[in-house]
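One structure is given below, represented as structure tokens, and several questions about it will come after.
Note that this complex is displayed minus one protein chain, with the remaining chains in position.
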């Protein structure tokens, strides 16, 4: 009888260990920085309204800069910008980015963003909500995905910005590397 | 002895299966789109300050529209709006909605919202933080619940908007269907 009990205990102990490992692994997996459950790279094109480019403009300054420094401190820009799969402005957009940014630093061009990526194609339907700081000279420039809807129901993650082009006062382009770590 | 071991193995295997199922179900349940852990519908009343309706106004344009199109592109409105259980403006508010929205589209009246629902009654105390896009003509119009405090500690979820009424320039009403999927 003792022998049987001993066998039982060994097996039960091993089964507990195995199950515990499964649980731990299952939890860690959701949150491995190297392994997003979904990832895609899109390009954001911002064409600022300058008073004459009505047809092309996709953003406009709600409020102009204050006099605090020479880096547009306090300038608030509302945008409805196209997102493309490659870096060409005229490529068919796969999503829109609707939201705003403002400049918030005296001595460089840091900006703060909050916006929604809107997908409405046969491939994807839904939205991804993002907020965070676009910090000049910091690597990587990471913002937070704070929620999602539709095909991106309840998602969370990280968006990494990379400045791709700045042309004059009216156009700039950002690469946005979107990494989702919670997918349902 | 072999027989006993075999019995043990069968039982342990079955117990592992059962436990694993429990774990999987427990996890799936938190994130079943059809089954929020809490749900309630409230009505949002926005009365825009027009310069003369001081007593009734609950919101005001911080910045007026830009000239980019005819849909108020760039207009930013700050609000402290009552939330009621039914659709009557004069019903006793069960919460306040404090935050802002702005219009962000050239060719239709899309808006972008970020705000806090504030509960301070015997029934509920705490806040729910929300952000996302109010997209005209898209169904459903879903925004993200990105956090909560007090009775809504650490909550996440979805808020679905439904336009209920627009009266002139100064009043509109939205139904907000609040579905929480993380409740602690």
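Labels A and B are assigned to the chains in the order they are written; within every chain, residues are numbered from 1.
Just so it is clear, a residue touches a chain if its C-beta (ideal position, glycine included) is under 8 Å from a C-beta of that chain, and two chains touch if they have at least 3 such contacts.
Values in this document were obtained by computation on a predicted structure and should not be read as measured data.
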Touching residues of subunit B against the unshown chain: what are they? 3-4, 7-8, 11-12, 15, 18-19, 22-23, 26, 49, 51, 54, 57, 60-63, 76, 78-80, 98-100, 114-116, 118, 120, 126-127, 129, 131, 146-150, 153-154, 184
Under the stated touch rule, tell me which residues of subunit A contact the chain that is not displayed. 4-5, 8-9, 12, 15-16, 19-20, 23, 27, 31, 33, 63, 66-69, 73-76, 102-106, 110, 112, 114, 131-133, 135, 138, 142-146, 156-158, 181
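We take it that only the chains that are shown with their structure count from here on.
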Quick one: subunit A and subunit B, Cα centre-to-centre, how many Å? 20
